[in-house]
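Some notes on the structure that comes next.
All protein chains of the complex are present and in place, except for one that has been dropped.
What follows is subunit A.
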Amino acid sequence: MFTERMAGTIPWERVRRAGSKLTTPLHPDDYLSLLNPLWSSRELRGRIEKVIPETEDAATLVIRPGWGWHYDHSPGQYVGIGVQVEGRFQWRSYSVSSPPRRSGRTISITVRAMPEGLLSAHLVKGLEPGTIVRLAKPEGDFVMPDPPPAQVLFLVGGSGITPVMAMLRTLDRRGTMPDVVLHYSSPTADRMIFRDELKALSDKHEQLTLHELHTDVDGMLDLAEMDRICPDWKQRSTWACGPGPMLDAVTEHWEQAGVEDNLHLERFSLELGGEGGEGGTITFRNSNKTIDADGATTVLEAGEQAGVGMPYGCRMGICHTCTLTLVSGTIRDLRSGDEFGQPNEPVQTCVTAAVGDCTFDI
């Protein structure tokens, strides 16, 4: 992973390799990070620079990433963030709300404290500037292409605004704001993240139309109203982000109209596709444990059921903590349906399931 990340800066890599002769079996970064925690590319890290309250229960974290971070995320992508709580790293992922900037020094994520989400509450209320967090590379294909399509519709519910905000800021900064309709639902006006900034943006760009819906007063968005809210919705490239039931309804509505190709969705929980593997007997050879797993059970879950001390992090395919060597057999990535089966291939156990019998090196 290290070499892959450093591929763009060859001289630095040479310096490090020479330096590692002095620090073997450790890495020069293991010593440099004692001087400044950000001076290490062994794991992606960041320092919390500012915590900006957005609403009563949401805050934007401005993070200064350390070595090895490229500021080239696409607007709309999410990053993994690992925070130590009671000594233990807990991982979650959040959309980046700041626009990508190659010359950037910081990235921002905006987090809403969920009622039963211990970590999100900790991120919003308990994080002090100066805290060092772990980061995972930006991922996700809920992105705005460059140049953008001519007509755009955003359907947003609650904190689903964050990836859309990154897209709007990028369009604003690049001066490529097309014809945009943003429909933003939130329980009340106070709970609307980025409300003032969105108002300012729509004042600045007359081609940006903002619809606010306060669901506590006006009720939930009825998709039958789409023709009234945005008469040409069928022609627009649409990005929808929000709670699961809302996205399910949107998908159904767009399918009925036969325009589901225009639709991009972002769900905040990992949805593993129906296309599972076939399942099989998974052998954990160093632990001497085996278990029969069906095609919908991830290798990680199967290992945990078998009582193997499986490494894991985000459990959604982001942080790569769970990577193990697949000694033999084939597994399927439940997100993409891709199959992997090279001998001794490193695979992410949290998003893959067995296709027939396979053996892992743990």
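Keep in mind that, in the parts below, a residue touches a chain if its C-beta (ideal position, glycine included) is under 8 Å from a C-beta of that chain, and two chains touch if they have at least 3 such contacts; residues count from 1.
Assume contacts and distances are computed from a predicted model.
Missing chain, UniProt protein name, picked from "Linoleoyl-CoA desaturase", "Multicomponent Na+:H+ antiporter subunit E", "Rhamnose ABC transporter membrane protein" or "Glycine cleavage system H protein": "Linoleoyl-CoA desaturase".
In the complete complex, the residue from A:Gly87, A:Gly130 or A:Gly258 that touches the missing chain is A:Gly87.
Contact with the undisplayed chain is limited, among A:Glu49, A:Glu197 or A:Asp361, to A:Asp361.
Annotation for subunit A: contacts to the undisplayed chain at residues 21-22, 24-26, 30-31, 34, 42-43, 82, 84, 86-90, 286-288, 307-309, 311-313, 321, 324-325, 343-344, 346, 361-362.
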